[in-house]
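After the structure tokens below, expect a handful of questions from me.
Then we have subunit A:
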Amino acid sequence: MRRPGLGAERLIGLFLIGAIGFSPPVLTLFNKAILVAGIPLLYLYLFGLWVLLVALAGIVVTQLVPTGEDKPPPPANEEGPR
Partner candidate 1 sequence: MAQSVLVVDDEPSILLALEFMMKNAGFEVRTARDGEEALKALAEKKPDLMLLDVMMPPPDGYDVCQRVRADARWKDTKIIMLTARGRDVEREKGLAMGADDYITKPFSTRELMAKVREILKAGAN
Partner candidate 2 sequence: MAGWVVILASLAYLSLLFAIAYYGDRRADAGRSLIRNPAFYALSIAVYCTSWTFYGSVGRAAESGAEFLPIYLGPTLVFLLGWFMLRKMIRISKVNRITSIADFVAARYGKSQMLAGLVTVIAVVGILPYISLQLKAVSQSFSVLLAYPAVTQPNPAGSTLLLLDEALWVALLMAIFSILFGTRHIDAAEHHQGMVAAIAFESIVKLVAFLAVGLFVTFGIFGGFADLFGKAAESPAIARLFAISGAGGVSSWVMLTFLAMAAIVCLPRQFQVTVVENLNERDLKRAIWLFPAYLIAINLFVLPIAVAGLLQFDKSAVAPDTFVLSLPIAEQQPWLALLVFLGGLSAATGMVIVETIALSTMVCNDLVMPVLLRSRWFGLAQRADLTKTLLGIRRGTIIVIVLLGYLYYRLIGETYALVTIGLVSFVAAAQFAPAMVAGMFWKGGTRAGAFAGLLTGFAIWTYTLLLPSFARSGWLPLDFVEQGPFGIELLKPYALFGLAGFDAIGHATFWSIVANIGVYVGVSLLTRQDAIERIQAAQFVDVFRTGAAHETVFWRGTATLTELRDLVARFVGHERAEQAFRDYARARGINLEKAREADADLISFAERVLAGAIGAASARVMVGSVAKGEMVGIEEVMRILDEASQILQYSRQLELKSQQLEAATRELREANLRLQELDRLKDDFLSTVSHELRTPLTSIRSFSEILLDNPALDKDQRGNFIGIIAREAERLTRLINQLLDLAKLEAGRLEWQMSDFDPGPVVQDAVAAVQGLIVEKNIALESDVPPGLPFVRADKDRLTQVVINLLSNAVKFAEPANGRIWVRARAEGDYLEVSVRDNGPGIPREWQDRIFERFVQVKKRDDPKPQGTGLGLPICKQIIEFFGGRIWVASRPGHGATFSFTVPLSRAITRKLVAAA
């Protein structure tokens, strides 16, 4: 069985990849005013990483299993008919 909380931790991992991937030191590697396949290299890199992160996030969220402590609160009795 998958460890509860693993999905959330994977998302945090994606966050770290994004935080580093979008940080200036890494960006300088691609920060050249040249075109690759007709598209500026920097934009190719930024959008490429962006799409990758979002796609992976889309996969990981399906693994989010609410653990016991994470059960949402019972339907609040305030949500009665209006």
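What we mean here is this: a residue touches a chain if its C-beta (ideal position, glycine included) is under 8 Å from a C-beta of that chain, and two chains touch if they have at least 3 such contacts; residues count from 1.
With respect to how the candidates were assembled, all candidates are chains of the complex that A comes from, given by their letters.
Everything quoted here is computed from the prediction, not taken from an experiment.
Student: If you had to name the candidate from 1 or 2 that touches subunit A in this complex, which would it be?
Tutor: My answer, from the options 1 or 2, is 2.
Student: Give every residue of subunit A touching candidate 2 within the complex, in rising order.
Tutor: Listed in rising order, the residues are 7-8, 11-12, 14-15, 18-19, 22-24, 27-28, 31-35, 37-43, 46-47, 50-51, 53-55, 57-58, 61-62, 64, 69-74, 76-82.
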